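One protein chain is absent from this view; the other protein chains keep their places.
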Amino acid sequence: MKDPGLVMLRKSPYPYWFLIPGGLVFTVFFLVPSVMAFWFSLTRWTLFDQEFIGLDNYVQFFREPALASGLWHTLVYAVVTSGLKVILGMALAVLLTAPILGRGFMRSVAFFPVLVSTIGVGLTFQVLMHPTEGVINQILGWAGITGPAWLVDPDWALLSVAFVDVWQGVGLATVIYMAGILSIPGEYFEAAKVDGASAWHRFRRITLPLAKPATVSVILLSLIGGLRKFDLIWAMTKGGPGFTSDVMASVIYKQYQAGFYGLSTAGNVVLFLLVILIALPLFWFFNRKDDNQ
Amino acid sequence: MSTRRLSWPLSAVAISLFGVVFLLPFAFILLTAGKTQQESAALEFSWPTRWALVENFVAVVEARDYLLIIAFINSTILTVASVSVVVVLASMAAFVLQRRKSRWTKAVNLVILSGLVLPPAVVPTIWVLQKLGLFKTMPGLILVEIAYAMAFCVLLFQAFIAGIPKEMDEAATIDGAGPLSLFFRVVLPLLRPIIVTVVVVQTVFIWNDFASPLYFLPGDENATVQLTLFNFQGQYTNSYNLLFMDILLITVPPLVMFMIFQRQIVSGMIAGSVKG
């Protein structure tokens, strides 16, 4: 935009009305209900009647016994899952774009867990992670390692679910990375090869920087997903044993299940603020760097 | 890349890794789907003493008066309609949001981020749908799914559009293309790799969503595939064999779709060569 005044006079090739159809649907079916829900966080709400109680729900939510540990668990869970998804997603994507046997088949196999319903994943891993009879500990046993009790060990429960989450979700990260890697022009690699760059060097200098938009997408998607996650946790441990794998979203979900609609809405507002607090700086950071390029 | 020679050591590593990590759990699902109810109740990783794959298949398909067939039809309509509309609407919005950087678009982006973070508010959404006369209708549910998918898709498209040089738009505009033909003739074709990604990701989300259909389109005749899982899962009684057979059956269609699309991702690299 060299001369904004002049540009404005001409009809812009990027008309604002492009935003209207999508914006309308988003506003009517998402934003409006969300704003209405915010009101209910200030009420005692049984769905049938409501009573304005000010900030009492927020006070109650912060008194929730499982909240303090839940907050910590949420952060651990989000960082572990998104970190592993970035690393393993990238590794798998590199592997699956390399010239190897049965590539198409393996791409589908890696994506398969994404499609399996959470109930199925939960049940399957409850069996595989069984402390004594589970296949995972049997395999570890052959290697001379005594595996932990996984889901039923208070110290391991949260991490166990996080690992399963990574297993289930890494296929998605891989697909996003594959799209990123495959859109890098092949000549770059050829040229680097001619220059005698090692495979590691090519990865560091070409793949990693040029797949950055993919990395941004994967981080944002999996971090926000991780902070909000509860369905898998619910299917596998219900936040247990006791409260040892409770995260914020599962604490909120329990309030909702108990019929405390105002309280759970207040919890959602708190979670929303937390996620914004974490995601927004990241979002700005990535966007700014994009603009500089 | 396909002209490069196969790397045998890498293949061996990959295949054994995949065998253990991804196929083992899959084997459990398949084995359980092939057991009798009594044997499956133990939930063990073992070979069935008697294979009951066909019986279980028939039982799952026939359950509740062929509910699964109805559910497949409903889920397919829901997924195809929502995904195709959201791709068009989100890419249009993302195009303008990425190209016009103003205070306005920054604010819009913030609001969009909220769509990624906030969980949906069920009861108010029903009120909105009722006001519009769309509650308990398929179009209503489709619109809700589009709204929920919008935020993520817009952000993904924006990240990709950033990589398309602006000079392309300018060249097309000079050639006399209006906004619509610029977008649909020039930009949209370039978006193919990301469209494929968005289609795959959103298909998975919507296909696997059970809460929205449950609340916004209730009734057995409106069941979607995820809701059929409940038919085999009691709080006090379980038919794990049928449950896993159902899981297998409802996972296959999107998997087939993915197998087709993953070739598209590969061919997308040609279109994507303008990137970077």
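Order of writing sets the labels: A and B. Residues in every chain begin at 1.
Following the convention adopted for this analysis, contacts are C-beta pairs under 8 Å (C-beta built on N, C-alpha and C of every residue); 3 or more make two chains touch, one makes a residue touch a chain.
What we mean here is this: contacts and distances are computed from a predicted model.
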Complex member absent from the view - protein name from UniProt, among "Outer membrane lipoprotein-sorting protein", "Transglutaminase-like superfamily protein", "biotin carboxylase" or "ABC transporter substrate-binding protein": "ABC transporter substrate-binding protein"
Given B:L10, B:V186 or B:L214, the one touching the chain that is not displayed: B:L214
Residue among A:L42, A:L95, A:V114 or A:L151 touching the omitted chain: A:L151
Residue of B:Q98, B:N231 or B:T251 touching the missing chain in the full complex: B:N231
For chain A, the residues touching the chain missing from this view: 44, 46-49, 51, 60, 65-66, 126, 130-132, 149, 151-152, 154, 238-244, 254-260, 262-263
Residues of chain B in contact with the chain not shown: 37-38, 41-43, 64-67, 69-70, 73-74, 77, 122-123, 126-127, 130, 135-136, 138, 214-215, 218-221, 223, 230-239
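Just so it is clear, only the chains that are shown with their structure count from here on.
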Whole-Å separation of chain centres (CA-atom averages), chain A against chain B: 15
Touch list for chain A against partner chain B, complex: 11-16, 18-19, 21-23, 25-26, 28-34, 36-37, 40, 47, 95-102, 104, 106-121, 123-128, 133-135, 139, 167, 172, 175-176, 178-179, 182-186, 188, 210, 213, 216-217, 220-221, 224, 228, 261, 265, 268, 272, 275-276, 279-280, 283, 290-291
Touching residues (chain side chain B, partner chain A) in the complex: 1-2, 4-8, 10-11, 14-15, 18, 20-26, 28-29, 43-45, 89-90, 92-93, 95-97, 99-101, 108, 111-121, 123-125, 127-129, 132, 143-144, 146-148, 150-152, 154-156, 159-160, 162-163, 169, 173, 177-179, 182-183, 193-194, 196-197, 200-201, 204, 207-208, 226, 229, 233, 240, 243-244, 247, 250-251, 254-255, 258-259, 262-263, 265-266, 268-269, 272-273, 275-276
